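Of the protein chains in this complex, one is absent; all others appear in place.
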Amino acid sequence: MKTQTQTISAVIRKHKIRQVRKSILTHMFMITLTLIFLVPIFWMLSTALKTRWEIFVWPTTWIPKVLHWENFSDAFTRVPMLRFMGNTLFIIVVKIIGELLAVPLIAYGFARLRFPGKKVLFLLVISTMMIPLQTKLIPLFTMYVKLGLNDTYWPLILPAFTGTPFFIFLLIQYMKTLPRDLDDAAKIDGVGTFGILYRILLPLCIPALTIIVTYTFLWTWNEFLQPLIYLSTYEKFTIQLGLEMFKGIWSVEWNLLMAATLATMLPVLLMYFFAQKKLIGGIASVGLKG
Amino acid sequence: MKRETRKIVMALAILLCMSTFLFAAGQKETVATDAKKAEVVTLEWWTWNSEEYDEAVQRSLVKEFEASHPNIKINMTLLPTKGFETKMTTALGAGVGGPDVAFFSISSWFPKALDLGPYIERDTFDTGMYYEGFWDTKTQFNGTTIGLPLGVGASLVMYNKDLFDAAGVAYPTSDWTTQEYLEIAKKVANPAKKIWGCEILTRPFRAIWYNYGPNARLYSMDSTTVDGYLNSPESLSAYGWFYDLMRSGATPSVSDMSTLSTENTGPIDLFMADRLAMATLNQGHMLDAVRAGKNFGVVREPGVGNNQRHVNAWSMLVSIWEGTKHPEEAWTFLKWYVGPEGQKFLMDNGNLFPSIETVAVQYKDADKDYVKGFLEILNDKQVAIWRGSHPSGTKVEATIKDLWDMIKLGTIKKSEIKRELDKLVPRAQETLDEAKKTLLY
Partner (left out) sequence: MRRPWKNRSQAEVKEAICGYISISPWLFGFVILTFIPILSTIYYSFTRWTIMDAPVWIGMENYVRMFTNDPLFYQAIKATGLYVAMSLPIVIVFGVLLSLLLNMKIKGMNFYRTLFYIPAVISGVSIAMLWTWLLQPDVGIVNTLLALVGIEGPKWFWDPKWALPSVASMSLWKVGGSAVIYLAGLQNIPPQLYEAAKIDGAGKVRTFFTITLPLLTPTLFFQLIIQMIEAFKVFTEAFVITKGGPLKATYFYLLYFYEEGFQHFNTGYASALILVLVVVIMSMTMLVNYTSNRWVYYEGDEKAK
């Protein structure tokens, strides 16, 4: 009896040690990767805290002698970054609403319903992603001006309400992994075609929807070309336009630019940090009914 | 699930309210001013930032103008440098949504500029007040006047007096040659401290090339022939000089230039960090150096023997878009802004070097060395007729870029340069012929 308990506790101890070792190794690995990823960020911060002409001095200093935190406030007074951030945020929220309205509907059609020409139309959805924006600039711009939508946010928002192909494709793939049993069961219960979408399938698509929200946020935040073309009132500008203003025709104010870039990165990261829970945690129960 | 959905909806709703508020706050101003503008004309003015005229100065300019012209309001849109060209090309190409007044910095836009001839004549606007060279080369297109020249700019060599003193080398004089440039660069360089003598030129066929002789051009003056110009003996000499420069060790490496020299603005950061003893910069950079209290001097680019000296000089062309709905008001603003009043304002409150001689002599720092040096440089023959003014220039230059890279990287011997140049002639000629089919001149 005694030897048995000894052996069992020995096994348990070995197991625990292995666990701890695995955990430590993983942490070490992650920390190393972290440092590598963080180095450029650290460089950006270092540059943001220097005076303008101090940045390219040799030998390069990682921590400047004097930390010029006022660069952050200078950056925000030189260019109305806060206003631009608010503008961009507004566009993002409206676009998210648009995508969340359009994309599930469209993806549902392709993933679950049968209609003639589906294969060809699906190819068209994907093919729109192949066309670089620059080719569409002039025709689209002409159209919007003629519609009187120039210098408004409408050209930036409208595509979201028609569904971004990337998201449509993503959600189609996601929906296809959900078993048809769910649909059939719902049909038997008398749920209509679109009811299946909104009551059964969509709640299970939360991770994909979170991706849509996150990426809409990210891409709109980083967008430069379209706001540049469609907006001509300075006060309406968006973030990336604002950041470019630190680049003059003869020189670039690197310290202010880095400060502003870092400041504008924060909300996105925060947003992503909180969005993760929806993305990862809360295991989407892929309804395996009994 | 339902509670979660509700939470998400709440969060979105709050975000929406917040951003709508921020957005609306911005809108209020526009709405209020819209009401006021009902009886006045609003002009769209697209411009950018520069050391010579920053945002604050330009906004004050607008106020000053509006004060004396109550029936005209200017909506000034500041655009980033990179975006300016794309936005203009899109609007001008679409034929709608363009600005009333803007810089027409790309020659391909010229067909879309309003012909100012009739207005100049009607108002007997004295175009002779501008520096002659700029009037001829910058504002004329197919026999029409398409804009007015704002300010003057030029490339020049700035040298760091402290670094020169430390190396015990005499300052460059204005009659210096390209050989002396090379020698000086080698002497002042201090590789141990990562200090270099001069930068790597970005491209050929600028002032220094022209100093080698009248045939050291990309193609003939009448834009028909490449052979005998691109591969002329003078051109070859210039390339040889550049080759020696690249092998001298006085310049940063190619990778250094990319990483440390910023966004095609010229190596101003390196110069200001005391790592370049000499650098080919321009008047905007000069102002940076003055503001930072740098101990520097200016001199024109080195020449060759007794040949005619040249300078890359320019003036910013400001034009009226032909699709403007308010040509009269736009003309009123243009002739004020680029005329004596506007340029004097920008000179006094900003740092513009005016393109009007009578205004320029009133420059407040006219006695300073750097101003005198700069104005002296402008006396040389302008090279501006050439690159940038001629639409084919960029296209043809693109065909010879590889040779430049080869010399920079050292993958070619000096003796092989002639052969390479000859090889490039047919391709360059072809491009030139092709470009002339769309030639605007």
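By written order: A and B. Residues from 1 in each chain.
We take it that a contact is a pair of C-beta atoms (placed from the backbone, for glycine too) under 8 Å apart; a residue touches a chain by one contact, two chains touch by 3 or more.
Just so you know, these numbers come straight off a predicted model, no measurement behind them.
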- prompt: Among B:M221, B:V361 or B:L409, which one is in touch with the chain left out?
  reply: B:L409
- prompt: Of A:T26, A:T51 or A:T77, which residue touches the hidden chain?
  reply: A:T26
- line: From A:F90, A:Y153, A:Y174 or A:W250, the answer for touching the chain not displayed is A:Y174
Statement: Of A:K118, A:K146 or A:R199, the residue touching the omitted chain is A:K118
- line: Omitted-chain footprint on chain B covers residues 85-86, 89, 92-93, 108-112, 253-256, 258-259, 391, 394-395, 398, 401-402, 405-406, 409, 411, 435, 437-438
Query: So which bits of chain A touch the chain we can't see?
result: 23, 26-27, 30, 33-34, 37-41, 43-44, 60, 101-102, 105-106, 108-110, 113-116, 118, 121, 123-132, 134-136, 138-140, 143, 158-159, 161-163, 165-166, 168-170, 173-180, 182, 193-194, 207-208, 210-211, 214, 218, 221-222, 224, 240, 261, 265, 268-269, 272-273, 276, 279-280, 283-284, 286, 288
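As a convention for this text, only the chains that are shown with their structure count from here on.
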Task: Round to the nearest whole Å and give the separation of the Cα centres of chain A and chain B.
output: 37
Message: Going by the contact rule set out above, which residues of chain A touch chain B in the complex?
response: 52-59, 83, 86-87, 89-90, 92-94, 96-97, 137-138, 141-142, 145-146, 150, 203, 224-225, 228-229, 232-236, 241, 244-245, 247-252, 254
Query: What part of chain B is in contact with chain A in the complex they form?
result: 1, 5, 12, 15-16, 18-20, 22-23, 25-26, 29-30, 44, 46, 48-51, 75-83, 86-87, 90-91, 93-97, 99, 193-194, 260, 262-263, 265-266, 268-270, 272-275, 282, 284-285, 288, 292
